[in-house]
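Omission of a single protein chain aside, the complex is shown with its protein chains in their original locations.
Note that the chains take the letters A, B and C in the order they are written out, and that residue 1 is the start of every chain.
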Amino acid sequence: MTGPEVETTYREAMRDAIREALATDDRVIVLGEDVADYGGTYAVTKGLHEEFGRDRVRNTPLSESGFVGAGIGAALGGLRPIVEIMTVNFSLLALDQIVNTAATLRHMSGGQFHVPLVIRMTTGAGRQLAAQHSHSLEGWYAHVPGLKVIAPATASDARWMLPTALADPNPVILFEHNALYGEHGSIDPVGGPVDITQAAIRRSGNDVSIIAWAGMVHKAMAAAAVLADQGVDAEVIDLRSLRPLDADTLAESVARTHHAVVVDEGWLTAGLNAEIAALITERCFWTLDAPVRRLASAEVPIPYAQHLEEHAIPQVDDIVAAVNRLVRDGV
Amino acid sequence: MTGPEVETTYREAMRDAIREALATDDRVIVLGEDVADYGGTYAVTKGLHEEFGRDRVRNTPLSESGFVGAGIGAALGGLRPIVEIMTVNFSLLALDQIVNTAATLRHMSGGQFHVPLVIRMTTGAGRQLAAQHSHSLEGWYAHVPGLKVIAPATASDARWMLPTALADPNPVILFEHNALYGEHGSIDPVGGPVDITQAAIRRSGNDVSIIAWAGMVHKAMAAAAVLADQGVDAEVIDLRSLRPLDADTLAESVARTHHAVVVDEGWLTAGLNAEIAALITERCFWTLDAPVRRLASAEVPIPYAQHLEEHAIPQVDDIVAAVNRLVRDGV
Amino acid sequence: MTGYELKGIPAEACRDLLRDMIRIRVLEERCAELYAASKIRGFLHLYIGEEAVATGVMHALDSDDSVLATYREHGHALLKGIPATGIMAEMFGRSTGCSGGRGGSMHLFDAATRFYGGNAIVGGHLPLAVGLGLADQVAGNDRVTVCFFGEGAMAEGEFHEALNLAALWNLPVLFCCENNRYAMGTSLETSESQVDLALKAAAYAIPAWSVDGMDVLEVARATKRARSMITGGGGPVFIEFQTYRFRAHSMFDPDLYRDPAEIETWKERDPVVTFAGWAIEQSLLTGDDVEALWDAARDEVTAAVIAADEAPLEPVSSLLDHVTATTEEVSS
Partner (left out) sequence: MTGYELKGIPAEACRDLLRDMIRIRVLEERCAELYAASKIRGFLHLYIGEEAVATGVMHALDSDDSVLATYREHGHALLKGIPATGIMAEMFGRSTGCSGGRGGSMHLFDAATRFYGGNAIVGGHLPLAVGLGLADQVAGNDRVTVCFFGEGAMAEGEFHEALNLAALWNLPVLFCCENNRYAMGTSLETSESQVDLALKAAAYAIPAWSVDGMDVLEVARATKRARSMITGGGGPVFIEFQTYRFRAHSMFDPDLYRDPAEIETWKERDPVVTFAGWAIEQSLLTGDDVEALWDAARDEVTAAVIAADEAPLEPVSSLLDHVTATTEEVSS
């Protein structure tokens, strides 16, 4: 089912998705700090409490562990909660609930229970918010069996990944990159749930596979445009689903391009970038012309000063330079 | 300085290290749940409160975030706290304090503060403690700039890594594997702080490099013994330090053996195993005869039933089989 | 000595209460033996001495109420309606266990009777109880969610966050603190600056009181009262049950931190023994009746042990089952 595309923003696409969920499924509630009157830290849920009432769009006190746990309990009890944690930085306070309860309940009960819960949170740096507000910890969540982890990078995915997540009987972590809310994009208003088992090839190319997700997809696309002018034809893969990973799409692409660059906004060491590099190497060892190149954030708590922050995070120029070195010099 | 070796256990070695720290440095205090009268969940601190008093070996209420944060504050205030979190499973409750405060304070204060804190915790599975008590999350901690992460695998390292950690002006996470406490080993009672910048080659070999840490070192050694009978000469590297990683030792070894197997008790996806595989591949792409083989736990919350748990975790036979396949068939 | 008083409790209910306390006692004692025999592994936490709490509370509930407990939950599971066979097989790690052998002693679960574990992160299940209460409130069920936890859990932040949420949202949740005075080896006095625990609930404007947890009749009465306040729309209630565990914290605990005399003093108030004695004294039951209850409990548990011992293991090929659910599984 498709219709004429309409222009919107990532933020509004996300809001439309939530609105539709509230309108079409009584079991859906939205829970989180300042989701009601304030409209959500990033204004995603703005106005929804007026439409659906404060019981369904429900403010919580500052108590991440408490309200995430309450969301898990509510899911067990038959609701389909969409829990908003303002940012991934504060999700550390709720990690016990997510890892030790949401992710384990099904297995340790021998399959009796399931936890149909969506936890939304923003991620990423780039806005001079400094060390305690700039984490990119998607890789941690992607490590945990029992969870699914998705990260829409486009307005269209922001619109149509939530239905997928809500239809999933498991806890789904949905990462929204804080720099994307204002991004414009066209969406199909009567599209349908995104198939999150498939990574999206955002640009086809033959010389190198650039693998990214969330905010880095846009930098990878910009780098690919620059590279095209320089005679390098880059393929850009938007993972979209971080757990499970679509290893087949990655392997198929790299088998063609023989070169892979992973771009991760998180820290290098033991980040999701390492998994992708290892996975590709396992699948494409004999067809790779050079080791997978990993671009990630510098190993530093993200500093406030703009010039330092910029240098801490992979930028378009860094991607261009890394691809050139890889494709031309094999390193 | 070395003296005649004495036989002891990993547990006692750890206790001796703590005792020495308390006896020789007034600033050292031990903080944690049940470190006093109970003697520590794993009896590591047993008796120390009688020797040093309940102020220096101080029981805390169940409040992981609170007492880890208090440890950070006490370190800022001039003490050298050794904080015990019973197990890595409960450390999720304190992760905000560790990641957002302990690891960031120095950087975000522009180098004004430092946090000389040691956080000890047990890790690992294998004792039928099921999904909420069997995590191996060393890789998460190894991801975080600002922290150092160490994991003694032998009684000798248990004895002599704590002094290194206490001398370090940074927060150091010290992982003790729950299956090792009873392990016997000989230690040098007047040894000295371990150089944690160096991985330890526990067995030299020429055919394959097996990389492990903590509990898996012992399985790797057992596998190497079996492999030797089968004509495969394995080198076993005990990482000891998980952040920073000793990339040089790894690269030097793999450049010689052309084959590497990483053995990780944590889950496969985005685990520390992925970092090690990626790192080795970057350094040894042209000398590797086959992709780095990753052995890790099955992607499942660890089940209680013994036979299931055993199959969830890498065992000696799995290592032997993986090495054989790698060395003989290149996969 | 506890001064039992019948008050509103029907005489026939006394037999049921005693029966269930005895069933827990027998189950737990058998567990200890089976642990020593290596039939049960992992961590094992016994409820011996505290039977009046679970028993009194459970008897005051509706069968449709939801229950959450800690890792010291065999008794709660049994009284919620999980057959002893399912519990024992679980501890044996068998596929007939109530969690398919994947949970073990600390993770008994049963969807059918609404028994939500068996939770082994101290304090971690309190927010779950809040969520279950919220789901019931939204759905208009007049079910109550009952959450058991130890006094040690009250120092955790989750306790605070959960009580605040439950009170703010006026949820149908009964918080049952099993104050056995120790959290592993940490006494209440070193765990809480304010040892009057009911006072803590006042910080959330939650009605709260403290009850003799060795008196099964008082426990049942207090729970009934709380439950009717809750179903009447009064929001959450907190009850502190003062009790004591007669055994060590777990099978690994050498119990170095308690004065043996303290243990003996509490044993004089053994909830099973004293209640049986009183019931006989009051001619509510005869000595033979009581013996029959013990015999029946022993038979029940013995049958469970035999069944568990014969039960199959889950095939290793099923290791990765139940990590995530499929849509088909949950809609069937």
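Heads up, the rule we're going with is that a contact is a pair of C-beta atoms (placed from the backbone, for glycine too) under 8 Å apart; a residue touches a chain by one contact, two chains touch by 3 or more.
Computed from a predicted model, the values in this text were never measured in an experiment.
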Hidden partner chain, touching residue among A:6, A:255 or A:298: A:298
Which residue of A:90, A:140 or A:285 touches the chain not shown here: A:90
Given A:61, A:231 or A:330, the one touching the chain that is not displayed: A:61
Among B:45, B:63 or B:128, the residue in touch with the chain that has been omitted: B:63
Those residues of chain C which, in the complete complex, touch the missing chain: 155-161, 163-164, 167-168, 190-194, 199-200, 202-206
Contacts of chain A with the absent chain, listed as residue ranges: 33-34, 36-39, 41, 59, 61-66, 89-90, 93, 127-133, 298-301, 303-308, 311-312
Hidden partner chain, residues of chain B it touches: 29, 55, 60-61, 63, 65-79, 81, 96-97, 100-101, 105-114, 116, 145-146, 148, 167-170
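Keep this in mind: only the chains that are shown with their structure count from here on.
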Taking each chain's C-alpha mean as its centre, the one farthest from chain B: C
Centroid spacing, where centroids are CA-atom means, of chain B and chain C in whole angstrom: 36
Centroid distance [mean C-alpha coordinates] between chain B and chain A, Å: 30
Geometric centre distance via CA averages, chain C-chain A, whole Å: 41
Interface hub residues of chain C, defined as touching at least two other chains: 99, 101-103, 107, 119, 121, 124, 157, 323
Per-residue multi-chain contacts in chain A, two or more chains: 65, 96, 100, 107-108, 145-146
